[in-house]
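There's a structure below that I have some questions on.
Here the complex is missing a single protein chain, while all its other protein chains stay put.
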Amino acid sequence: MGSMADLFWPGDERADGHFTDAAFLRAMVEVESEWLGRELEVPELDPAAAEAGGNPVIALVRLLREQDLEVHRGLTSQDVVDTALMRMAMHAVADVRLDLAAIGHGLTGLAEQHRDTPMVARTLTQHAVPTTFGFRVAAWLTAVLDADEDLARLTFPRQLGGAAGTRAAMVELGRELPTGIPRWHTTRAPVTRIGDALVGCTDACARIANDVVTMSRPEIGELAEGSGGGSSTMPNKANPVLSVLVRRAALTTPQLAATLHLAAAQQVDDRADGGWHAEWATLRDLVRRTLVAVSQTADLVADLRVAPDRMAANLAAAGDAVLAEQRSMTDDPAPTYLGDAGAYVDQVVARAKAALG
Amino acid sequence: MGSMADLFWPGDERADGHFTDAAFLRAMVEVESEWLGRELEVPELDPAAAEAGGNPVIALVRLLREQDLEVHRGLTSQDVVDTALMRMAMHAVADVRLDLAAIGHGLTGLAEQHRDTPMVARTLTQHAVPTTFGFRVAAWLTAVLDADEDLARLTFPRQLGGAAGTRAAMVELGRELPTGIPRWHTTRAPVTRIGDALVGCTDACARIANDVVTMSRPEIGELAEGSGGGSSTMPNKANPVLSVLVRRAALTTPQLAATLHLAAAQQVDDRADGGWHAEWATLRDLVRRTLVAVSQTADLVADLRVAPDRMAANLAAAGDAVLAEQRSMTDDPAPTYLGDAGAYVDQVVARAKAALG
Amino acid sequence: MGSMADLFWPGDERADGHFTDAAFLRAMVEVESEWLGRELEVPELDPAAAEAGGNPVIALVRLLREQDLEVHRGLTSQDVVDTALMRMAMHAVADVRLDLAAIGHGLTGLAEQHRDTPMVARTLTQHAVPTTFGFRVAAWLTAVLDADEDLARLTFPRQLGGAAGTRAAMVELGRELPTGIPRWHTTRAPVTRIGDALVGCTDACARIANDVVTMSRPEIGELAEGSGGGSSTMPNKANPVLSVLVRRAALTTPQLAATLHLAAAQQVDDRADGGWHAEWATLRDLVRRTLVAVSQTADLVADLRVAPDRMAANLAAAGDAVLAEQRSMTDDPAPTYLGDAGAYVDQVVARAKAALG
Partner (left out) sequence: MGSMADLFWPGDERADGHFTDAAFLRAMVEVESEWLGRELEVPELDPAAAEAGGNPVIALVRLLREQDLEVHRGLTSQDVVDTALMRMAMHAVADVRLDLAAIGHGLTGLAEQHRDTPMVARTLTQHAVPTTFGFRVAAWLTAVLDADEDLARLTFPRQLGGAAGTRAAMVELGRELPTGIPRWHTTRAPVTRIGDALVGCTDACARIANDVVTMSRPEIGELAEGSGGGSSTMPNKANPVLSVLVRRAALTTPQLAATLHLAAAQQVDDRADGGWHAEWATLRDLVRRTLVAVSQTADLVADLRVAPDRMAANLAAAGDAVLAEQRSMTDDPAPTYLGDAGAYVDQVVARAKAALG
């Protein structure tokens, strides 16, 4: 959806039609349609009308009632908004998981290919001991699998409680009502869990991007983005643009998830006086930024250039100091230096294959 | 700008054309035009093109160069983006201050009118001692004046450093260059100060809105919004919608300002690898939400309904307990109970008149 | 542990010995002892020594080596710190869950007792429709059960990787090493998941506290804390102190969890250059504040005073307006007005009994 692409957030168009105004409106109309049992057309809604009632449903219902008087009977705004948000979130999370799977497959291949590619490990920025690039990729893959596990556990409940959760009008109307679903109009774990899980995704993407920006520094030169970004003034420069933009996202999403928790912690009465309203744009931004970040990371991984020769050269230049620890442990004149790194790579690869299919 | 109004953030249209894509593009073209010394037309820019270089300038320069080859010579992307952001921020802050002034004038009138209107003070939600509504309004006014003081101190420096801040190419080109302006390409106090000051505004607005939602609870009934918002299901209900939406904003802006600081704390090298890029959308959202909140607060204050009779009734109902402290201090059979509240109201009103004109 | 009680955080002593310096030291010595296969004494460690190496292990190992030269062989600081933090977290989460269970039992009793106690529902602070206090308590209980579900899913893995995760020295030493446990030295989901789940607890506690501060306003008077806090100047005042302190906690914990995510998103290389170090105090504060909040909430719930007469009076005062919605739905001259509220209370109570035993 070009209309949502955003000069202030390069790459935003990757989030496509998720959580756009059009998608929100459509999802709300779907909720009303299902309640009514008949399909309603999606009207043109002036966003400015949303303010009058503090939420977009009131203006929507007014328009829909021009089509059908019986619309929205027994529902409250929160039923419609919450259910619509959860539908949109469900679709978005499914797309996030597709990209995580692509990242996971790419990393699995890299880990296998570089299972035994030696490089120098770095701790607190300094050379530490030998490791392999495959072992490093296993760490990236672990982050991605952990993030996906949290997404897989999410649920996207509908909301159906009427004016104050008691379904009073619905019962008067003689509607058959589902039982067993929670009412979460003032308890927002369904929202905060989504937020927390999405931040887990940008954490995982940043884990990869941080290494790429570091290892693609010219003095290190062990990695490079496949197609570096240009410069407006220095034509020969190839910037690790995807990594930079992924890192950008991960600087912002934890605070968005915190806002969802703060909103949850403001719940009061039978509908909150601000906490509920703070969720919508926050969740939107969190979802879209995560979608952009996983998409950019998928491209990054797919096109990553690995330089085993530079890894070997940096390890050699690190010299004997990085071998000192192991030598102090053994009389073996030729220790392997790599511990069980290879076996651990195999183990993470097996986990990935089981998880991602 | 209807195009920016936002179903996820009711009231967004109040922020008008500030920090829209169109405004950003126009501001960047103005920067290029001034550097070139000749006016350039604003081209149509596909936001998706912004990703290729990690920022929107590269695509813009490509388009502008189809008009004029000499465009952007010696500049770097950051010169253009930073200067454009500061221009937009300057205009936005000016508009925020207009609304703060309107709020301040409204509150000044309320404080004078209710200088001696008695009500019960509440601490930790419980009845404490007598106070006046004018004294309460003086607190609101103090918050607004403090916020405006911080805005008044802001500066909006241009950025002019070239590829890495050294102006190397500019000097080669023989340009006359301004001296005495800071280069802040990797030190972001100009941005974080704006962020902090804007949060001060939403803090101040929330200070007012919190009292309005509390005092307009039906059991208290001391205040009401002039035109309460509707309900999608309960036609007679009048919700304090403006206050609710203001409170919503204030739950989100502190985390946006924190993101600006986190981005500042990520500055490294001669252009940051993510910290810079995280600023744009964050500042945009912070600015627009502040504009919406001050505008909504201005309406709220202008139309606020005050019920001195309910204030008197609640104070009377609070009974003797709220008079106990003073009585314990004095033998006077009829203490005033109000200390220097009136004099303090006068003092704050005088400060407001001096500050707001 | 009185030594940790804190004038700046009233109630801190409720967190007892969790995540104190002494507990941290003891947990680290336990990790070293188990690795060594022999019990080590806990030495006196000067906290100031922790700075020299950037973490407390280096100074600890120096002291322990005065007892036993073979200590810490093959381990790295992060093995010890991470495993110690996880042990402490496991114990703390167990205690949090004990308090959540107490809260849950208390709320279950309240929900059953007040299953049919009528009161007025409030949305956006305004009277909406009739509800019951039991239905409100069911919402509180839902929040608590959701929070506990997230805690129940947590794992507390040990860390065992050596200098850079590859276990190189351990293998040289011929140690038998566990397989199948993750290495998470640079992928921090085990930490962020704990953080997110703890914030879920303070969200849930605040959900309750918000209603208590609101409903114990004198004009509403439907609830009161069993033993209100005193005032330094107004002797007759009974403040809802526990609720206030719970609300305080919930304003701070989301930002602590966000810090854990930011730290996770800063992971780089084979040990992060700051992101790791930011976790320790952040997790400590998050854990202790959660422990305090759940303990205070347990007391709050145990002693909560409910005033059904005031609930009835406020509902009556709300008048016909709150009955209008249902009347518009039915010709029934005496609608129940309460929908399936009672059945829903039963459903949540059943969930609680299944979950809490």
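The letters A, B and C name the chains in turn, as written, and every chain counts its residues from 1.
Assume a residue touches a chain if its C-beta (ideal position, glycine included) is under 8 Å from a C-beta of that chain, and two chains touch if they have at least 3 such contacts.
Being a predicted model, the structure only gives us computed values, none of them experimental.
Trainee: Would you mind spotting which of A:52, A:124, A:154 or A:312 touches the chain that isn't drawn?
Mentor: Of the candidates A:52, A:124, A:154 or A:312, A:124 is in touch with the missing chain.
Trainee: For the chain left out of this view, which of A:90, A:152, A:321 or A:350 touches it?
Mentor: That would be A:321, which touches the missing chain.
Trainee: From the list A:11, A:161 or A:240, pick the residue that touches the absent chain.
Mentor: A:240
Trainee: Please output the residues of chain B touching the missing chain, sorted low to high.
Mentor: Contacting residues on chain B, toward the hidden partner: 54, 73-74, 121-125, 128-132, 135-136, 139-140, 142-143, 146-147, 150, 153, 162-173, 177, 179-180, 182-189, 192-193, 196, 199-200, 202-204, 206-207, 210-211, 214, 247, 250-251, 253-255, 257-259, 261-262, 264-271, 273, 325-326, 329-330, 332, 335-341, 343-344, 347.
Trainee: Kindly note down the residues of chain C that lie in touch with the hidden chain.
Mentor: 2, 5-14, 19, 21, 24-25, 45-48, 50-58, 61, 72, 74-77, 80, 162-163, 169, 209, 213, 229-234, 239-241, 243-252, 255-256, 258-259, 262-263, 266, 273-275, 277-278, 280-282, 284-285
Trainee: Over the whole complex, note the residues of chain A touching the chain we left out.
Mentor: Residue positions of chain A that touch the missing chain: 122-129, 213-214, 216-220, 229, 231, 233-241, 244, 255, 258, 262, 314, 317-318, 321, 324-325.
As a working rule, only the chains that are shown with their structure count from here on.
Trainee: Averaging each chain's C-alpha atoms to get its centre, pick out the one most distant from chain A.
Mentor: Relative to chain A, the chain with the farthest C-alpha centre is B.
Trainee: Hey, how far is the Cα centre of chain A from the one of chain B, in Å?
Mentor: Each chain's C-alpha centroid was found; their separation is 29 Å.
Trainee: Express in whole angstrom the distance between the two chain centres, defined as the mean CA positions of chain B and chain C.
Mentor: 33
Trainee: Tell me, which residues of chain A touch at least two other chains?
Mentor: 54, 74, 76, 162-163, 169, 247, 250-251, 255, 258-259, 262, 266, 273
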